[in-house]
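As you look at this complex, bear in mind that one protein chain is not there, while each of the others sits in place.
On to subunit A.
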Amino acid sequence: MRMSIKLTTQAYCKMLLHAAKYPHCAVNGLLVAEKQKEKKKDSHSTPILCVDCIPLFHGTLALAPMLEVALTLIDTWCKENKYVIAGYYQANERTKDFRPNQVSEKVGARIAENFSEAAMIMVDSTRFTMGCYEPILAIYDHHENKWKCRDCNVDSFDDWCEAQKITSALLEGRSYESLIDFDNHLDDLRNDWTNPEINKSVLHLC
């Protein structure tokens, strides 16, 4: 039985802020989890908690070099912070298109090489509202070289009520205008893709 995945408020809201910042583009990014000390024998017990989200690119997602740079750089950063890259998210350019595609499967598979329980998350933009009344994700697991969709509901969150409230507040306040993704970082190195200001805002609202 696969370990379930849980998202913290910070991870969920940065994902949605990224999609909100570029409504006319495809966006993608990574999810990171805290590195587990030892492999637990009872794999049912602790779900994987994705504590943070690193927004990567917007626009054209299907080119390799910058993706490689980002994966390597973020992997290094993860090691420093005792994190591991645990998942990948993507929101497609067209609202009605929320199926995984070649890019998401490739990147997802790459992450799964290093982290067997990796999740691939597709954002369903058709249900994207300012109120965030329901989770709008589809979570996919890697099973025998195929991606299988699993149910995403409030159980996929560390604290759905908090996630809903805070994400909605940040969307209303247009916090996405100051969200930095890796593309923004490449445009100006001073832009910090860890988004410390937004992390602080999330903390303040908790």
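Definition applied: a residue touches a chain if its C-beta (ideal position, glycine included) is under 8 Å from a C-beta of that chain, and two chains touch if they have at least 3 such contacts; residues count from 1.
We take it that contacts and distances are computed from a predicted model.
According to its UniProt record, the chain left out of view corresponds to "ER membrane protein complex subunit 2" among "1-phosphatidylinositol-5-phosphate 4-kinase", "ER membrane protein complex subunit 2", "Interferon kappa" or "1-aminocyclopropane-1-carboxylate synthase".
Of A:T9, A:Q164 or A:S201, it is A:S201 that touches the chain left out of the display.
Residue A:L186 is the one among A:L49, A:A109, A:A138 or A:L186 that touches the chain not shown.
Residue positions on subunit A in contact with the hidden chain: 23-24, 60, 62-66, 68-69, 72-77, 79-80, 94, 96-97, 102, 169-170, 173-175, 177-178, 185-190, 192-194, 196-198, 200-201, 204-205, in rising order.
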